[in-house]
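Got a structure for you, written out below as structure tokens; questions coming shortly.
With one protein chain held back, the other chains of the complex are shown just where they sit.
Note that the chains are named A, B and C in the order they appear, and that numbering of residues resets to 1 at the start of each chain.
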């Protein structure tokens, strides 16, 4: 048991650190002194920076060499992430594309798709977004209603709506899960497509959250034409392809550093700044409980990494870390606002922003309830609840539901 | 809105108080100086005391006059309970019989049953017990397996096992729910019987709880003969009869004073005795939260009483009070043991006893989960979960379950 | 023994619900959050029509001569629709003036609503804190109460009280100041010299707040016993508790409706225990809170010694109930419940701010413990 680098890892870390020391001045400044403020400038700068990282081999570390990656292991990816964080420079802009969508294309895409899309994705020339969730298909992803109908010429016509889409406002392409056959059970009639966001009939609209900021988008598709060769993983295999993406999502989370900046040190520092609060037993108990759980997540990450190194794929239990992070951060927000009083809820307060952001995060990517179902069934082996939608053609489901209600 | 007695109520209270002042010396002493210790002596003394209370009209206050009651309302019953508590004398021994089983017989019994059983029950000459729950039929009461088969002569043969039976060790009779037809859906094939506990084939065994004390009994029935005229409410109507008993159970709880001695004052007094603890913000927060909820239960009781006065029957929401009391008392036990340290867990400690008793109480009379289901469906109108046992003959259920598993 | 509403109280509540239903308060609240505070309706006119400003003022001075519980019923209706109405500040102020028999000239215009008062929250001592303390600008340590000097015509008050509900636009400020360490009731004209009211808002645009600074401001010294001054604090606790539980009612109703309609995996989500039990938990807290409102409503006159306990317990339960109801409302609605256009965030914002005003839910909870331990000592 050991948390230190091997010689090779140390050498790689030194190499990454050296490059960052030399080039970090070229990185876009997003906070403090002379930070960029204009949204489009920020995006442009971050795309350029992703390009430089890719050139230097600091993006797509685990991608195969053939596709511009380094063909290295998860540990090197983490070392790379750690060094980027240490250098206090932004990471790649298109983490979703490079972390989840690219690997999906590598796994299921055609040679043409790989050669056409992977390069520009890796270098940030073309940003991608994930078009899976819908208003009526969030936790129950297989219930997607976005409909793609094949034309005589083999091309497709797509209509429907996606939601909770990150980066869609500046994305070039999206990986989209659509229903291509409604007369078979819902997991069977799905197909994965590559969709150009600039195609006629595609509308991207920002979706404002509690904070008032549009952290996600809604994307509408009105009779959008898609080429026949934009199917990924074969017609009718969309569910399997989607599962691959979700698996890479778990890997990305597993490799990610402690939960989105919701870590014990940050919260402890906030409380430490309040002389009375830091000596209050009630405040200390709350902080101690929250911090212990968040500390655990860091080491759960190292355990996941150990498993990844051994070629094991993280299972659904990795969702437990998300539950711990979100519930811990929510408790921390409550505590900090209690300690600072209403000022913690001021417009420009980082805490007000966090308090507003977390309720949405709790539901993002499947509600906590669904996560607990999945873990209870797949990890603990508990029996599933009776399903009323098993084996029923998708087209008949809604009527059945209404009957049941 | 008013918490004071009306003139009539004040007069009744005075009358009850006068009788108690005059006779409380005759009440058995159960605590402190010269308290009885021998179990059977205690029972005998409490039965005699119940007899005196009944003579004086302080038992079965709400029973019709025809059956030895006072024909008064719930408010008088509460006044009576309050005065008995104030006089620091024991209440009636057979609260289950007089509170729940007697009223069930009054509602569904034959004239013969009423004239034979109600008098001795009210006076404590014959103590009763409730024989509903079984090892495999607790929350799911309608799943009882105790089987009664009718003989040519119209009498019945009963075999099976009941559990969580209070007072069975000294009871004369029990009201028992048995399955008389297994070939119809489970709610349909049930019948309610009056069973003499001294009948051949009946075995009562104490069931020890976490504390080591046998607070309940298991009762076994091995081919017990029951007369034809001991059916209550008609063959096949057992479920309806049982619902009446459960309704009276809710009324009894509604009339009961704040939860079983788990009240805010008791816990506050314990903490107040610890000079350091009482000034600790963390301890005070815990105590304040627990106490606020328990205080609420007292006034929820008054609201229930107001409803009862208006002839309304308490609905399943009264179960919320039980949840509040049990979870509040569990938190209080944790807090007090934290404040007193391991000494609170000493053998003879009232707190150790409470901490041991509560987990069982949590499940007694239907688990919290089932309570929340019922309240969610009957009070909030939320849809039930899909039932796999609807309309299926009881005899086929188990095989179906095993298939589902 | 009767814990139910009188016909008059039923009517008062229905009338309030009807009067407030004429306004799109939630839409206005959202627009105000978006930077347009002028979108908020002027509900003071409605309050005047309904006679709410005089609820706690004796009839002889043009008031309705009603008691805390009636005021709590109205606040509950305001909470249901998150109405931006200045009663939380006005009512405790009028309670002090009425108890002090402040006289017709002062009381009548407040009873009609022609003038509006705001209560300066200063909390009475408890078993740990022996001083009267004021709302602080920040942090968990409470600030010193204002201090009074001089007397009669020359009485002057100095001090600061932060986050005073409904202070902006109020005509009269009523509260407590210390004279040689003893609490004295004071009334200060908002436009008097030395009075500064810094309007402020935090997270919940429907709640008008102000930091009040008094610098040698001329004060009218009230003939109010310390009990009346303490009682006003506890009344404010009971009122915000009632208001919070009103919000819980709406949050629960809306969530239950959605849980019946929304389907996932072929079932209405309300049929899943996770949803069903969390909504039942909201009901449990709501029901406990309601019971404590009865306790507080009865105790203010029926058992004044218990009013601090009753009001604090109601605030404690109601505060936690609203916290949980708002979060449950969001999560039952899934992702959409966390979007700007949805109403759930408005109840969430209300919960977040209310929890930290008027001494905070935590302060009330602490007082419950203190009151009960004091009772135990006495027993």
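Please note the rule applied: contacts are C-beta pairs under 8 Å (C-beta built on N, C-alpha and C of every residue); 3 or more make two chains touch, one makes a residue touch a chain.
Since this is a predicted model, take the numbers as computed values, not measurements.
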Residue of B:114, B:147, B:362 or B:378 in touch with the missing chain, whole complex considered: B:362
Touch criterion as defined above, residue of C:277, C:290 or C:315 at the omitted chain: C:277
Among A:155, A:309 or A:350, the residue in touch with the chain that has been omitted: A:309
Option touching the unshown chain, where B:55, B:125, B:227 or B:389 are the choices: B:389
Subunit A residues that touch the omitted chain in the full complex: 1-5, 9, 75, 78, 264-265, 268-269, 271-272, 278-279, 281, 283-285, 287-289, 291-293, 295-300, 302-303, 305-307, 309-310, 317, 320, 323-324, 369, 372-373, 375-377, 379-386
Sites on subunit B contacted by the missing partner chain, in the whole complex: 133, 135, 138-140, 143, 163-164, 207-210, 212, 274, 276-277, 280, 283, 330, 334, 337-343, 345-346, 352, 355-356, 359-360, 362-364, 367-369, 372, 385, 387-389, 392, 397-398, 400-401, 404-405
Hidden partner interface residues of subunit C, rising order: 272-274, 277
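Throughout what follows, only the chains that are shown with their structure count from here on.
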Distance between chain centroids, defined by C-alpha means - subunit B, subunit C (Å): 41
Contacts with two or more other chains, residues of subunit C listed in rising order: 260, 267-268, 272, 275, 362
Shared interface positions of subunit A, touching two or more other chains: 280, 282-283, 385, 388, 404-405
